[in-house]
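Note that this complex is displayed minus one protein chain, with the remaining chains in position.
Chains here go by letter, A and B, matching the order in which they are written, and residues are numbered from 1 within each.
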Amino acid sequence: MPQVTLTVNGQTHTAEVEGRTLLVELLREKLRLTGTHVGCDTSQCGACVVHINGESVKSCTTLAVMADGANVTTIEGLAKPDGTLHPMQEAFREYHALQCGFCTPGMVMSAIDLVQKNPQGLTEQEIREGLEGNLCRCTGYHNIVKAIAAAADVMHGKRSEIARAAE
Amino acid sequence: MYDFAYHKPATVADAVKLLADPDAKAISGGHTLLPALKHRLNKPSALVDLSGIAELKGIRRAGNAIVIGALTRHVEVATSAEVKAAIPALAYLASHIGDVQVRNRGTLGGSVSNNDPAADYPAAVLGLGATIHTSSRKIAADDFFLGMFTTALEPNEILTAIEFPIVDKAGYAKMKNPASRYVMAGVFVSKSGGNVRVAVNGAGPCVFRQAEMEKALAANWSPEAVAGIKQAAGDLNTDIHGSAEYRAHLVTVMAKRAVAAAG
Partner (left out) sequence: MNVVAPFEGIGASVRRKEDFRFIQGRGAYTDDFNRQGQLHAWIVRSPHAHARIKGVDTSAAAKMPGVVAVFTGADMAKDNLGGLPCGWQIHNKDGSPMAEPPHPVLAVDKVRHVGDPVAVAIAATREQARDAAEAIAVDYEVLPAAATMADALKPGAPVIHDGVANNLCYDWHIGDKAVLDQAFAGAAKVVSLDLVNNRLIPNAMEPRAALGEFDRTTGDYTLTTTSQNPHVIRLLMGANVLHIPESKLRVVAPDVGGGFGSKIYHYAEEAIVTWSAGKLARPVKWTADRSESFMSDAHGRDHVSKAELALDANGKFLGLRVHTYANMGAYLSTFAPCVPTYLYATLLAGVYTTPVIYCEVKAVFTNTVPVDAYRGAGRPEATFLLERLMDVAAKETGIDRVDLRRRNFIPTDAFPYQTPVALQYDSGNYHATLDQALQSADWAGFEARRAEAAKRGKLRGIGCSTYLEACGIAPSAVVGSLGARAGLYEVGTIRVHPTGSVTVLTGSHSHGQGHETTFAQLVADRLGVPVAQVDVVHGDTAKVPFGMGTYGSRSLAVGGSAMVKAMDKIIAKGKRIAAHLMEASVDDIEFDRGTFRVAGTDRTKALVDISVAAYVPHNYPIDELEPGLEETAFYDPKNFTYPGGCHIAEVEIDPETGQVSVANFTAVDDVGRVINPMIVEGQVQGGVAQGIGQALLEACVYDADGQLLSGSMMDYTMPRADDLPPVSVATHTTLCTHNPLGVKGCGEVGAIGSPPAVINAVVDALRDFNVRSLDMPATPAKIWQIINGGRRMAAE
């Protein structure tokens, strides 16, 4: 069986996998990182999005062997070791951008990539279009869009902390 | 998925050798192949991962053309300063393929080799009159796309790069399938001197050129020139999202918008 060595959330792992093993299966089943979810089988929903070498990728459409040597970040690896949340995580909570929580890990990972790739800032429409690869059935996206805009301000240094949501 | 052997050759020559097995399949980004494998629609004996082949990567200017390596990801084409300057319509097209995650993984070679009728790239390849470089030869775009999921590539022939000529003007417009977000009807137009090309994707079983529109645009490069030209619905696709007649109508609308976008 092929062997893969990859860094996940800063830790190096070596695992034997089948050729057909998907990255998401490696993460969930071998590494027990169950925060990354599987919501569809057609690469549409984005519940499985992780970062490979800093870019958002659908881990259900990536073979584990193809991630050999890669640096992978999952939702579990976002908060700092001291527990400080990533601004995107904080913003999702502050803006009630999640309900059932199932799409949330993928949504957060996609959102971070989207914000990082757009240092010039994002309009509401650009955020909506940037979420084309992520489905949420609970929120209607309204609060997700707001949370991403609020997190972007912090990630780009325009604010020091997440702005409070309007009451 | 059914299980398979996995190979990651470092050179095109090695990849060609591995693909001599008729049941082996090449994979790069995997965004077309893996969903099919997950549904067990395909049972390859081996996957030959091309992503380790350095010579297939990169974007470079070569004379009056942009040559893009087969392994170049959509995001790289979309954000390439070189492509944006030389053929902005190509960068635009690449920036609208699938979603962000697809663009972060999917490759030019994978998309064009697969020739999904609803994919974006084939429209640019045919609409620009590009030349396809393979492990053994060069193929003109007009000779490359043979039918639904069918190209002129031999089983163990690998698409290595595509040479896109730099044209005077080019534009792309598409209507997306509301569910899959693949192309329901798209039109890529280009003009280089007196040479006009109009390629239609999504609407039919395979990307095709729209001769009547080409003729009209050669005479008068403006959206109005194509506004009255009706695409025949005969061979176009019908599905739960739209009839052939609707797609035929969209071809005219998208042609107008593509010309307008080209300026």
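The rule is short, and it goes like this: a residue touches a chain if its C-beta (ideal position, glycine included) is under 8 Å from a C-beta of that chain, and two chains touch if they have at least 3 such contacts.
These numbers were taken from a predicted model, which means no experiment stands behind them.
Participant: Where does the absent chain touch, in terms of which shown chains it meets?
Facilitator: Listed by label, the shown chains it touches are A, B.
Participant: Given that one chain is not shown, which residue among A:A15, A:L85 or A:A163 touches it?
Facilitator: For the chain that is not drawn, the touching residue is A:L85.
Participant: Which of these, A:V8, A:L23, A:V108 or A:L122, touches the one chain of the complex that we don't see?
Facilitator: A:V108
Participant: Could you list which residues of chain B touch the chain missing from the display?
Facilitator: Within chain B, the residues touching the omitted chain are 1-3, 39-40, 175, 178-180, 182, 239-243, 246, 249-250, 253.
Participant: Name, in rising order, the residues on chain A that touch the hidden chain in the full complex.
Facilitator: 18, 20, 28-29, 33-42, 44-45, 47, 74-76, 78-79, 85, 89, 92-94, 96, 98-105, 108, 124-125, 127-129, 131-132, 134-145, 165, 167
Definition applied: only the chains that are shown with their structure count from here on.
Participant: From the C-alpha centre of chain A to that of chain B, how far is it in Å?
Facilitator: Centre separation, chain A to chain B: 29 Å.
Participant: What residues of chain B sit close enough to touch chain A in their complex?
Facilitator: Touching chain A: residues 1-6, 8, 27, 30-31, 34-35, 37-39, 47, 49, 51, 75, 98-102, 104-105, 180-181 of chain B.
Participant: In their complex, what parts of chain A are in touch with chain B?
Facilitator: 2, 18-20, 22, 41-44, 46, 49, 55-58, 60-63, 65-66, 110, 113-114, 130, 132-134
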